[in-house]
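Below is one structure, written out as structure tokens, with a few remarks after it.
Complex shown without one protein chain; remaining protein chains in place.
Entry: chain A
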Amino acid sequence: MAGSNPNAKPMDLTLKVWRQKDKNATGQMVTYPIKGISPDMSFLEMLDVLNEDLLRKGEDPVAFDHDCREGICGMCSLFINGRPHGPERGTTTCQLHMRHFKDGDTITIEPWRAAAFPVHKDLVVDRSAFDRIQQAGGYVSVNTGGVPDANAIPIPKSIADKAFDAATCIGCGACVAACKNASAMLFVSAKVSQLAMLPQGKTERKTRVENMVAQMDIEGFGACTNTGACAAECPVGISLENINMLRSEFIYAKATSENM
């Protein structure tokens, strides 16, 4: 492996993994001992090793979500040792390395838990509730025509920076997983405030927040108690400021929008 440390000692671990055959099955935690894990491996590579073991034995491999494995797609989603994306702050599961664990450790691995994120199989949950919230208003309608000049719309640097920070949300759902209420407020607020701050997003500003909050409620996410768990566990550091901006957007929209 590139950049691997030849002195790093391989580790033996005990994994406790949530196994569930399908949507309707009742699942349970199953214990797997695993040997010879390099501290340089990522958490997902460690699970790949487990799955190779299982396949060799003719058992069903553990299903888990992943895609880019570089912290940008938001597909990986594991609740590791009681924390979404594991013990490291600001890290997705795919970017979590085994050097943060010790030889002999027991590691529990569970799926995100929320009524709005039903378990498909093992560690894979259905996050299409997020897609439906996005479809309810997380977009900017642009009519066709000539491409505007890049500098035609002035945006102050501080606003551009804040909007960009909100835009870094990768839609992983760790905020929902961390929240005691399984609330999606951090995700929804990142989408709402990102577009509310930019001139291009102003046209649909009021309808957007009204529709996205309504969809969030329809999907069965909990309310926000301001515990701050979401922001503390968010792998890209989406801030609580966004939630408060969603609220002022919501109050402004409800008081002034044309929608009855």
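Note that a residue touches a chain if its C-beta (ideal position, glycine included) is under 8 Å from a C-beta of that chain, and two chains touch if they have at least 3 such contacts; residues count from 1.
Rule of thumb we're sticking to: contacts and distances are computed from a predicted model.
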Protein name as given in UniProt for the chain not displayed, "ABC transporter ATP-binding protein", "Sarcosine oxidase subunit alpha family protein", "Putative ABC transport system permease protein" or "Succinate dehydrogenase cytochrome b subunit":
"Succinate dehydrogenase cytochrome b subunit"
Which residue of A:21, A:202 or A:254 touches the chain not shown here
A:254
Among A:37, A:76 or A:213, the residue in touch with the chain that has been omitted:
A:213
Counting contacts across the full complex, list the positions on chain A that touch the omitted chain.
16, 18, 29, 79, 81-83, 87, 108, 110, 113-116, 178, 180-183, 213-214, 216-217, 220-229, 232-233, 240-241, 243-251, 254, 259-260
